[in-house]
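The complex appears here without one of its protein chains, the remainder shown in place.
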Amino acid sequence: MIEWGLYNYWVVIFLMMTGLYVVISRGNLIKKIIGLNIFQVSVIMFYVSMGKVRGGTAPIDAPGFEIYSNPLPHVLMLTAIVVGVATTALALAIVVRIGEEYGTIEEDKIREIEAEEHPN
Amino acid sequence: MIDALWNLIGDDLPALQIAMPLLTATVCVIVRRPMLAWAVAMFNAWGAVVNASILLYRVWTRGTISYVEGGWPVPWGIELRIDLLNALVLLVVTSICAVVLVAVPRSIANEIPREKHYLFYATYLLCMTGLAGMTITGDAFNIFVFLEISSLSSYALISQGRTSRALTSAIQYLIMGTLGGTFILLGIGMLYMMTGTLNLVDMADQLALLGVNRTVLVAMACLGVGIGIKLAVFPLHTWLPNAYTYAPAVVTAFLAATATKVAYYVLVRFAFSVFRINLTLDGTHGGALLMTLGIAGMFAGSLVAIFQDNIKRMLAYSSVAQIGYMVVGLSLANEHGLTGGLVHVFNHAVTKCGLFLVLACVVLRMNSTRLSAFAGLGRRMPFTFAAFVLGGLSLIGVPLTVGFVSKWYLVLGALDAGLWPVAVLILLSSVLALIYIWRVVEVGYFTAPPEDADEVAEAPLSMLVSTWILIGGTLVFGVWTSLSAGVASAAARMLIGGVS
Partner (left out) sequence: MISHLIPRVLSKLLIPLIMLFALYVQFHGDYGPGGGFQAGVIFGAGIILYSLLFGLDQAKEVFPPRVLEIFVAGGVLLYGGVGIAAIFAGGNFLDYDVLAHDPHHGQHLGILLVELGVGITVAAVMATIFFQFAGRGRTDD
């Protein structure tokens, strides 16, 4: 694996920038939330790849295995995944209500409607 | 009986501080009746104030408290670590929670449908859980988890506002907040990678041995951006005005006084206890950057506030300016400056929460927070408007109010650092605060209400009580400063002493 170097960080950075770009550039709120998810997943990959120990096995106590991968980052990411699910569910719930109130989930159209209704 | 109980739980107060709001939130969901849920929440919130006071007293007399959860020893287990710094922040957060809760039932009665009230109380308590947890935990990853608990519940609370714009504000805050939270997570991951520990004290020791390298610098940057978003420091503040303007009135009062303050605490904690960097001397220019952003925030926030027609939005922009003061205090990195920043956490929480509660009274009776609704309010709702005037004076920083105390320390800190232009700028921006407060006072006292205006009653007693507790607080703590400034300066000495 040596020849690959620190390729996992390149994957993480690529995913992260993809996510951030989607959040910034897309006007559709659902697409923004997808971008947000990609962004979160990149950090989850960062942690998980960090815990890998070369030649290490799953951290279960068994005879004949001396080197274990670090389980702590995985456990942390279990929590981060739950946080991600909760954020996504809440975001989608708010988007559903925005869709009902405004009749659209495109950000620029929402802005137009808001500008007409509340000039402020 | 009581002694036996005290023997059992007396040492477990730090854990109860987090566990009780979480458990009472579930009780609120189960009991479902609005007034019963409110009673449960009130019982818990005032209990939390007592708990936080005992903790502060213990820290003051006996020193730092360390509590391990689940019996796993530090640094492997999760530690709750309370020193003077977070004991003060904890007291602020719990007191604001409890005082605002008094005003909640009357205020949300015409903003949120009655069948959702029990969920409102549950979410409110969850938010309190997250904020208290962030404040007293000694574990880096725990900070992220509690941050997300408080953030998620605050998005949900904001989306309950009356207009449909509450929804768009909530989603805007959600997107910004999640980006911020994920940056914090990334920064913590890098620190974990370099130090192999998540315990903040252990992490600081390891970092001191390690010195500053590129990964640590990137971690600092990620944490800075992430916390900056949650703190709403000047260019990252864009979520704040909308979120504060369109949230239900009591939610604004609650969040304005707690969420950004806890984020400021986390910034101070990382800067002074974990990285232990000397902001003014090290090569990262972190201090200069924060000072520039803080000063820019002070002026940008106040200037925009002057031109707002909606008073709630005006106070939201004023919050951006006040966060600027706190950040300047931190960036001065000397004892007086940091004391000013920390004491402003206390003082601004009391003042701004009081002012937003005044707006909650106004919106309840006038159905609007636009400037036109304030016409003649000095005579129509005299007690409410008098509270606004006193709170406004404190925001400007008039002597005998709390605002003066924090500005005094900030100016002293700037002079100690030899930066007299900063001291002048702090005083100048106070003049801007005078302008935007005066606009409202002028309309309230010297403009007659419209001819066809209906009679309005004074705000309900429960809301007046909680407003006046806070406004009274701005006067009391403006004169008696040993609780706020005394603890803050001791905490600042401790933090500055830890910096290499």
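Read from first to last, the chains carry the letters A and B; within each, the first residue is number 1.
Here, contacts are C-beta pairs under 8 Å (C-beta built on N, C-alpha and C of every residue); 3 or more make two chains touch, one makes a residue touch a chain.
Every value quoted in this text rests on a predicted model; they were computed, and no experiment measured them.
*Asks:* Identify the residue among A:Ile13, A:Val82 or A:Ala115 that touches the chain left out of the display.
*Replies:* Residue touching the chain left out of view: A:Val82.
*Asks:* Kindly state which of the options A:Ile34, A:Val48 or A:Ala93 is in contact with the chain not pictured.
*Replies:* Of the listed residues, the one touching the omitted chain is A:Ala93.
*Asks:* With the full complex in mind, choose from B:Gly70, B:Gly211 or B:Gly497 the residue touching the hidden chain.
*Replies:* B:Gly70
*Asks:* On chain B, where is the contact patch with the chain that was removed from view?
*Replies:* 8-9, 12, 15-16, 19, 22-23, 25-27, 29-30, 67-71, 122
*Asks:* Applying the definition given at the start, please give the residues of chain A touching the unseen chain.
*Replies:* Residues 78, 82, 89, 92-93, 96, 100 of chain A touch the chain absent from view.
Simple rule for what comes next: only the chains that are shown with their structure count from here on.
*Asks:* From the C-alpha centre of chain A to that of chain B, how far is it in Å?
*Replies:* That gives a centre separation of 28 Å.
*Asks:* Under the touch definition given earlier, write down the residues of chain A that touch chain B in their complex.
*Replies:* Residue positions touching the partner: 20, 23, 29, 32-33, 36, 39-40, 43, 46-47, 50, 72-73, 76, 79-80, 83, 86-87, 90-91, 94-95, 97-98, 101-102, 110, 114, 118, 120.
*Asks:* Could you list, by residue number, the parts of chain B that touch chain A in their complex?
*Replies:* 141, 144-145, 148, 152, 155-156, 159, 163-165, 167-168, 170-171, 174-175, 178-179, 181-182, 185-186, 189, 192-193, 198, 309-310, 313
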